[in-house]
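Missing here: one protein chain of the complex. Every other protein chain is in place.
By letter and in written order, the chains are A and B; residue numbering begins at 1 in each of them.
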């Protein structure tokens, strides 16, 4: 087996040095009746060539969205990942290092994390950000737990236009704690009203911007209302490219931003691994979950970076930790940092503007189709349309024509007749004019 | 010697220069510094070329951003060089021996990276119609089969994103199972040597953590365990092999005893590497166990993630598994994404979409490369290597627990007593010898603990050199060369860092010098 260096001879010599006769003598602590005599009922080892072939066969059974017109979104967005980002994250020193517990020989990872934290704080308009969470949905759940700790209150109000996976993960995470949620129903065409729910018992209100249906809202007034009641405003952003064009959550008064960073640098990868973002105000930093990297100096006075404030974390605080999280999304946060560094101020602004213009062009084309209704008054790069037919059926028919024409809302909000004909459509910099024209023509045929 | 151009071809003998002298640039030969990315920008530089947006009427609803974000503009070569320079300040398993106990730093094969990036695998959108992702669902199903076979368990939840997330999955399934029976239990028993994630997870599930002490031989104290068991115990969370690198010899008895009071047996699978193909957790009475794909199945650690922590489940807990999961029927593979039908009893959803697909691909490639024969060899060589180190150091370091160890060798710091050198100092001197230090001060039950996990990837030559280096350092420490250790590391990109200062006055982001002048008051007022 190519990955293990010992020859049979070496194994014998090593056993002799240990002072035992056989490999089996190393496993005598295992109860005798449970010891496996033979091999597991699985295939034997394969060469690299055969393994590669196996995976090519599996890949061939899937439709790559980069090979066809693709308008899928719903919290995961197709963007171009610069080759530099994927190259760097494959460098041995980043790919095959552990959590930077020995700062003297982990400055690469640590400095990159410090840059990541700064980038996330800047784009969200917040003071500080952590070194990442598993994904946007888990970050949202952690934000709610954090808000409950900060306010010492037990109820969170959840917008009906929050991504259903985020809402579900929050429910799952809270279900066995003393905390609970008040869930508002989806509000596709009407304005969501929170006033009746905000009072001195509420820890936080959780809203998404752009929301699940693609709509943008100014949250400033909502933030004020939360603050007047002593509650926090948690803003979820799952298309971070939007932050290059729209007012940041921080500017609107958010107290915690929970985000999904996949759009920057991270491949779609069928839903994971992604990179959860969590940003907040400096004064809440000790209630924050997850790893944090901080700046300091070494013995010679040289600037350096370390993991810090780790007394919040499980390996020290155990059952009193702010979260049970240990691993984060290290390499994905690095990919984010590299892509964001390549974009810079002018690049992120331009990318956002390009995404918006593509979406506007597509929306205008779709609006012209008979029976298709655009439900958004505002949007960034994704919007909701109502079709004159079941959206899932339409998507399947489009699929047969080799077009990934959007995400039926009913896949995420099932069993609601009002949602059956709704389709989420996203347009990013990756879709071309001819992609859009093909899509519109195909949809016309399907309807 | 001078060549014909008058250039010396051999170093001339001179007196040793002072290595601590600073260079003009701060660089030292191949050791290259890079300022923060924010200190390198020049407005107007471009690192990504893209089309100009068509002029359209904004539909942003008046929510346009007005002010600048504050990101620096750089060119592509600048960014590339910056991150290449940073990378070179990291230690990595590809570069050297990384015996970090309980972390299983093994070889990360590159075929895994290659197949994870294939078109049609790495670029799939999670919300594509399932008819267009049959290969992806087959892959998840196939990995599930391998995991179930390896562990001898009937079911597996694939979606947890990491080990601690897997623990949460397992303990939530336990709580859901009790609640389905109308029982409300309050306590979870956790050995005091457990990873911190165990008690943190139990607390998040609303359980009171009751700590069970260890016996003199490093295993859980069975008398104390029996005493703490009762009808209010929801379950036990046991790491096996445990964090002392030992197999819990009473594991079957533990399972029987906890089952007897109606509780469940959660096994922390962090150390599965040691027992692959030698014993199946399903044969030991386990009800739930997470598998760190980033440890045992070599998906790269990536400087702290991403991981993946699928959880194998017994028949008793399987109905409560989180959504989504893959099913297979006449029309091929499908996804159950809602809590109804087959998932009516599911305790819910743990993360967005379907799990850490990128890690699934890599782990399955690793398993196929090894096969049943290779997997068994992994455990055998990993345990062989750990015992080789144990024996190689046993006359210099004290093992708190005697006898054969599993995949990692544990020592205490009694050798260093009175030398003025701590475990931490010894670790920093190991850095100068070109090693990543072992895990230190964990498990908490051993004074000044040193936990060394070599894995199966290391050759005998590597182990011999490591043993030699450790013996050399220990001799130095006991010979009174304390100063050498206190000043280590000398040859790393940084000397020891001021962690106290970092925690007292946290600086968690860069702030532009102009902003510091103007906004210093507001930022510090907020803190």
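The rule we apply is simple: contacts are C-beta pairs under 8 Å (C-beta built on N, C-alpha and C of every residue); 3 or more make two chains touch, one makes a residue touch a chain.
By definition in this document, contacts and distances are computed from a predicted model.
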Complex minus one chain; that chain's UniProt name from "Sugar ABC transporter permease", "HmuY protein", "Glucose-6-phosphate isomerase" or "Glycine cleavage system H protein" is "Glycine cleavage system H protein"
Displayed chains that the missing one touches are A, B
Per the whole complex, from B:119, B:316, B:486 or B:503 the residue touching the absent chain is B:503
Checked against the full complex, the residue among A:56, A:154, A:286 or A:401 that touches the missing chain is A:286
Contacting the left-out chain: of A:7, A:83 or A:311, that is A:311
Residue positions on chain A contacting the omitted chain are 286, 310-311, 316-317, 320
Even though one chain is not shown, chain B touches it at residues 441, 499-500, 503-504
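The rule we apply is simple: only the chains that are shown with their structure count from here on.
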Per the C-alpha means, the centres of chain A and chain B lie apart by a whole-Å value of 19
